[in-house]
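Apart from one protein chain that is not included, each protein chain of the complex appears where it belongs.
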Amino acid sequence: MDASALQQAIPAIFAPWIAAMDFEVIDAAKGSVTLRMPVKPAYVHVGGVMCGQAAMAAADTAMVLAMMTELGEFRPMTTVQLQTSFLRPIGGDHCTVIAKVLRSGKSLAFGSIDIVSADNKLAVQATTTYALL
Amino acid sequence: MDASALQQAIPAIFAPWIAAMDFEVIDAAKGSVTLRMPVKPAYVHVGGVMCGQAAMAAADTAMVLAMMTELGEFRPMTTVQLQTSFLRPIGGDHCTVIAKVLRSGKSLAFGSIDIVSADNKLAVQATTTYALL
Amino acid sequence: MDASALQQAIPAIFAPWIAAMDFEVIDAAKGSVTLRMPVKPAYVHVGGVMCGQAAMAAADTAMVLAMMTELGEFRPMTTVQLQTSFLRPIGGDHCTVIAKVLRSGKSLAFGSIDIVSADNKLAVQATTTYALL
Partner (left out) sequence: MDASALQQAIPAIFAPWIAAMDFEVIDAAKGSVTLRMPVKPAYVHVGGVMCGQAAMAAADTAMVLAMMTELGEFRPMTTVQLQTSFLRPIGGDHCTVIAKVLRSGKSLAFGSIDIVSADNKLAVQATTTYALL
């Protein structure tokens, strides 16, 4: 599945609340995907930076797309756990979300997601386990 | 800070995207808070249940409110990490989010968040670390 | 499986390195187990408190035993992930490890482990996912 196929799949697979985040799939290969995420004013909290909730939403979304590139199709799956570390605040008007499948087994898959700020610093790092249904 | 004070603080503190989730603070005591979370159709993905992204957003939001009850006021803080486990799917039209401060130190605080589905089952369990700025 | 049966199972199931930690099973019920853990001098690092590595080893060990009470027997299983938060240092000569199964499904199980210091404070909190093989 290439970037264009993933982009088209977003509104069909994800909740409308997530589809409305307007992620742009800018790169995809087997087991990895890169998204451009607009930092909309609606995501910015009182501290003047993107809220952590938006970062976690991006991480989980990117990992589903990375799994689709790994599997060659969308298959029903569920997030088992997702751990996110917040290294630096995200200012600016966009950030980049890079998801990689670390291992894809028969029933479980593991991934890692980096969110890089517009000034090119690692801002958020997440790891996750998915179950294939 | 009581439930009513926390409710009023939501639009001032959180990103508009989070304030629009319409959490209702139904209980608050020192170090703990309970939210009623409407499961809006916009949060439901292709699998017919609430997306994990909405659950993680709820967990982080509830923890900030629990910290406010602990501290007696809003103080600038940042999520250091948040780990979420997804035990069961969340169907139905609402769920309940219960956040507890496990420890609040000078610079770091630790918390635990349970999300209970409308049929009263533990569906999501999260643990988190916050840094006070 | 009661406390005595679990105690006897420890050397058969766990690595010798873990069996040598001399956990004492002091309570067991379906889905939960309580261990007394001696804080041996060998576990104490330069800071004068129990090393985090020993705490993580205790958490994982206690969860396997809790799963055995849940299942009524030992079944092959593997830790998928384990997240540990370190809330307070552990001094003193022992601590108490309490593991609870939060959910046990067909292929995945979720648990929570608390480690309480000798002066009765929550010192370590862990959550974990196991896969049944």
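A, B and C label the chains in the order they appear, each numbered from 1.
Criterion: contacts are C-beta pairs under 8 Å (C-beta built on N, C-alpha and C of every residue); 3 or more make two chains touch, one makes a residue touch a chain.
Please read these numbers as outputs of a predicted model, since none were measured by experiment.
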Contact partner of the left-out chain, one of C:13, C:71 or C:118: C:13
Listed residues C:5, C:51 or C:132, member touching the removed chain: C:51
Touching residue (missing chain; options B:26, B:42 or B:80): B:80
Those residues of chain A which, in the complete complex, touch the missing chain: 83, 85, 87-88, 102-103, 110, 112, 122, 125, 127, 129
Interface with the unshown chain - residue positions in chain B: 80-81, 83, 107-108, 129, 131
Touch residues of chain C, complete complex, unshown partner: 12-18, 20, 40-47, 50-54, 56-57, 60-61, 76, 78-86, 89
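By definition in this document, only the chains that are shown with their structure count from here on.
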Centroid distance [mean C-alpha coordinates] between chain C and chain A, Å: 33
Centroid spacing, where centroids are CA-atom means, of chain A and chain B in whole angstrom: 21
Geometric centre distance via CA averages, chain C-chain B, whole Å: 28
Multi-chain contact sites of chain A, meaning residues that touch two or more partners: 80-81, 83
